[in-house]
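A short worksheet on the structure shown next.
Note that this complex is displayed minus one protein chain, with the remaining chains in position.
Labels for the chains are A and B, by order of writing; each one numbers its residues from 1.
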Amino acid sequence: MSIQYIFEILGTIVFAISGALAAGEKSEEQDWFGVTFIGFITAIGGGSLRDMLLGSYPLVWINDVNFMYAIFVGILIMRFFYSSLDRYRRELSLFDTMGIALFTVLGTEKALEFGVHPVIAAIMGMFSAVMGGVIRDTLTNTTPVIFRKEVYATACLAGATLFLILYRFEVDRTLNFIISGLLIIFIRVLAVYFKWSIPKFR
Amino acid sequence: MSIQYIFEILGTIVFAISGALAAGEKSEEQDWFGVTFIGFITAIGGGSLRDMLLGSYPLVWINDVNFMYAIFVGILIMRFFYSSLDRYRRELSLFDTMGIALFTVLGTEKALEFGVHPVIAAIMGMFSAVMGGVIRDTLTNTTPVIFRKEVYATACLAGATLFLILYRFEVDRTLNFIISGLLIIFIRVLAVYFKWSIPKFR
Partner (left out) sequence: MSIQYIFEILGTIVFAISGALAAGEKSEEQDWFGVTFIGFITAIGGGSLRDMLLGSYPLVWINDVNFMYAIFVGILIMRFFYSSLDRYRRELSLFDTMGIALFTVLGTEKALEFGVHPVIAAIMGMFSAVMGGVIRDTLTNTTPVIFRKEVYATACLAGATLFLILYRFEVDRTLNFIISGLLIIFIRVLAVYFKWSIPKFR
């Protein structure tokens, strides 16, 4: 069991928690099925879209049922620690940030392996990280997270770009994952703290 | 022409009717194109998503134009019997229930043929049945049917699970289709009658 695999499973748990949290924010009335479905979509949506765009079959979670179990674990964690988790909402958003950092670098690398142009690889990395949340928000009739939050998808694009540069200079893979992932987390944390936002179009 | 094919065509007609009915509920102002498009999306959305996730090409309706004709037949039935159909709205929802029962068992079996884990096969069966309605509701800015209705997608999951168990015990295929499909219809009818709902997450 490689370190990458462990991280992918952990990222899936984290995304399922973050999806279930978003479902709870939307409505207190959500039932078990609704919350599980939303956690599931958040966790697998971005990677599935990336793979369907690249034509990379079979999809990771369809080929390996452990990703489903990871989602169920995330939902159960969410359920049993909800009242304690709810108080630490701000701290918890760090989970989401770690999730998008991880999925961005994994997604960018996967796209590169398909031989696409680096610009496309960066977009695929960003898609892996944010499109699960976008699909979740669309299904629940919320303004998608990427139009709402401080510097969010842009942080992913920055991390993906750094990953591509270090990749070009043949930096060690694990080191590259750590540095590029940390850049995303760093930008997001600063963006939330200083309330950064992207310049208006007009 | 196999019995399965006849059922698939009938299921498509039923789903197109149920989609057009939902379009009418949403707005009395819908034009011919809008209603046809919504009926079309409802009928082919779930199966298309399942096949795109599995990488099962060509998609059924793209390979066989009869599914398009089935949709047009459904829309025309809807148009010419609208006033009479409208009075039997409640009875009509039984059509939708038969549609989801049929699509669940067909979808579950198709996923199994791709060699996926039974848990994934059950999800694919449920997707085949409900995601057409979910895409329809998203396009019309309605809360998706799976978050709205009494025990709906969960009934599909129950039927898919029964199908998988009987499949494991090598029960005759036609018999399995009938028993598992009837379970879905049975749960849905009881859920509507007794106003069952899934337990709240909190």
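To be clear about the criterion, contacts are C-beta pairs under 8 Å (C-beta built on N, C-alpha and C of every residue); 3 or more make two chains touch, one makes a residue touch a chain.
Keep in mind that this is a model prediction, so the values were computed, not measured.
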item: Among A:Leu10, A:Val65 or A:Ile120, the residue in touch with the chain that has been omitted; value: A:Ile120
item: Candidates A:Ala16, A:Ile71 or A:Ala153 - the one touching the absent chain; value: A:Ala153
item: Of A:Arg90, A:Arg168 or A:Lys200, the residue in touch with the unshown chain; value: A:Lys200
item: Chain B residues touching the omitted chain (full complex); value: 20, 23-24, 28-35, 37, 48, 52, 57-59, 61-63, 65, 68, 79, 82, 138-141
item: Where the unshown chain meets chain A, residue by residue; value: 52-55, 114, 116-117, 119-120, 123, 134, 138, 141, 143-144, 146-147, 153-154, 197-202
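In this text, only the chains that are shown with their structure count from here on.
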item: Where chain A and chain B are represented by their mean Cα positions, the distance between them in whole Å; value: 30
